[in-house]
Each structure stands twice: as C-alpha cells, then as structure tokens.
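Can you read through this structure? Questions will come right after.
Missing here: one protein chain of the complex. Every other protein chain is in place.
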C-alpha cells in the first residue's frame, strides 16, 4: 500500500481543534485495520497536541496556522502536529504528585502530555525556539511491538 | 472579522472527496450567518469540483494531491479547489440538449459544472495546461447582490 | 463512508432503497447493483432516495444510466424522494422532467 497523506492547516484558535479531530476520524475511517477504540485514543492525543500548539501560538500572538499531517500506511496511522510557538523542553515537565496526595488537586493542567504518552503507540516531540513538532503513531498491530 | 483560512490537501482519490465535504461543513458550522441549506449547496459544489480535480489527476496519473482552501470572512465562505491536471476550457463545454429532447438521456455526465454554477453565488474557474483552480463563494447576504 | 443498498419486491416493482452518501466513491457500487437488477430481469425499478444524505452529479449519472438501460428493455425507473435538498439537484439539472418522482414507495407502486 502506498501511503496516503492528508494535510490540514488551521487557524490557531480553540474552535478549530474539533476540525483536527474530524479529519483524523475521517482518515481513520478509510483504515479498517484500526479498531474504533484506538481511533478514539488517537483523536484524543491529537486534540491534546493541537490544544498545546494553539496555546503556544496564542502565547506569542502569531497569526501563523497550526499544521497537521495524517499519513496512513501499512504500519498504521501517523499524525504530526506542528506549530511555530516558542517551544519547550518535554523532558523537563513537572511530575505530578501521586494520586493519593491531596496536593494532586492543585493540578488542573499538565495532564495533556501524560495522556498523549499513555494513549498512542509512538510519541516523538521535537521542540526548539522556532516551534514544536509532535509525531503520534497508532500502529495496526500494537501487540507485535515490544514495549 | 479577520479571515479564517483552513487549508486541506487530499490524495487524488475518490474516497477523499467526503473529507473535503466534511471540512466545508465544519468550517461552515463556525459561520452562523450561512443557513444550512446554503451550506449544503456549497458542499455539493465543492464535491463536484473535487471530483473533477481528482479525475484530472487520474487522467495524467500524477501522485500530486488536490488542494483546498476555505476562507471565512465578513462577506461569506470561499472555497478554492486546485489541481495539477492538464486543464480544460470551461467556456467550451458542450451544451446539453433541452430536457424535453429524448437525447437528454445520453448525458450521464457533464452535469457537474452546471450544478456548481447554479448552486453558489460566485464561481471563477482558472485553467491552464498546468492545472485548474476553481473558486467558489457563498455570500452571507446573497440578496444584496444584483445578479 | 458507506452506501447502503436494500432490495425488496413490491408487486411488479423492484424497490431499491439507497442509504448514505452517493458520490464518486460510492456511485460504482450503486451502478453495479442497478445493472445487476436489470440483468436479473427486473425491469420496473423504484429507487427510494429518502435515506440519501448526499447525492451529486455522479449519482445523477447512475440514475440516468439506469433509466436508459431500462427503457431499452421497455422498462422504467422511477424515484421516491421527499428531501428538498435532493429534489433541488434534480430541478437544477432539468431531471425532474426526465424522472417520475413520487412521495412514497406505495405511490410509486400503486398500479402493481
């Protein structure tokens, strides 16, 4: 199978995150090898990454759009989300207190990237001062892969 | 209102026309000034133009994608569909026999562009040997415009 | 995206109900089913479009092709459609003058 690639550019505004999810759903619908549940997980991860990208553009007040690219091939479905925000260091995100700690309730934010990591099979975050690219992969046969 | 622009690139294959329609719907949903019926008309016109673009790529067997751009502003919703096919002369399309003529039944095709012209407020087709661009506009207040 | 096609017999008529979106991707399936029916000797066909969410010129082409094929067998293809956005497409293209369009399957098959 040759890869199918769909590219989408959206204004960096909250109301367009739903469109990113829609495109992922539609792309996944052409890929019968991904179970609905895994498509839902991928949509959630894409939504989190788009939300971060939009917030990153908001922070520096740029009119640039956020770019998504969805690629379906033999391995699975890959979605990349790219922004032109000022970047961050994904290895230095704060750890959350354990869930038994009442301090846990201080954390209304910071759940996005942990969710992304838990939901999809492969996550790659590349970030610099010029922007961030998040690559998410949902594999057709996750079981074949050694964690 | 600053213009919102969403851009989409799809593989030139029949199954992706539905995605183009979906993006137009989603874009229109953020534009409360367009009645549902007019959004349906625009979707149909976009679908016809995408179908033609995909067929044009199929005819020259190129792997290039078809590009769409949706722009929402104060005037209305504008969708452009661009392909890299070998072009055509829109002014030289055959006329259909009148509907009372039994020969009408010979025409299983050639209804797309007449439909596009009837459905949207503005149509602009620019075509050369390097490709075709179709620009469709659905205005917020079509009634203000003198036909 | 899926196209649903159901066939039932009603008197001398064969009723083909179409569900979902008819476009360049799904039209081939629709066309093949119609041709199959004609080949099986069904020459009085009612196409019920009330379950159709989207229909473009490719879909119109399938219907025109079906009608032509049936007429050449002294048969007919009539439609059932109550949706204004679908009827509009037939009107614009002048096909309301080519197809008999009914408001129900019972009306379309009344002389069965």
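Before moving on, here are some points about what is shown:
Each chain gets a letter, A, B and C, in the order it is written, and its residues are counted from 1.
Operating definition for what follows: a residue touches a chain if its C-beta (ideal position, glycine included) is under 8 Å from a C-beta of that chain, and two chains touch if they have at least 3 such contacts.
Note that the coordinates shown come from a computational prediction; the quantities given were computed from them, not determined experimentally.
Residue-wise, the contact with the chain that is not shown comes from B:29, picked out of B:5, B:29 or B:123. Within the complete assembly, A:44 is the residue of A:8, A:27, A:44 or A:133 that touches the hidden chain.
Counting the whole complex, the residues of chain A in touch with the unshown chain are 14-15, 17-18, 21, 37, 40-41, 43-44, 47-48, 51, 54-55, 96, 98-100, 104-109, 111-112, 114-115, 118-119.
The rule is simple: only the chains that are shown with their structure count from here on.
Just count the C-beta contacts per chain pair and the biggest one is B-C. Measuring from the averaged C-alpha position of chain A to that of chain C gives a distance of 43 Å. Touching two or more other chains at once is no residue of chain A.
Of all residues in chain C, those touching 2 or more other chains are 1, listed in ascending order.
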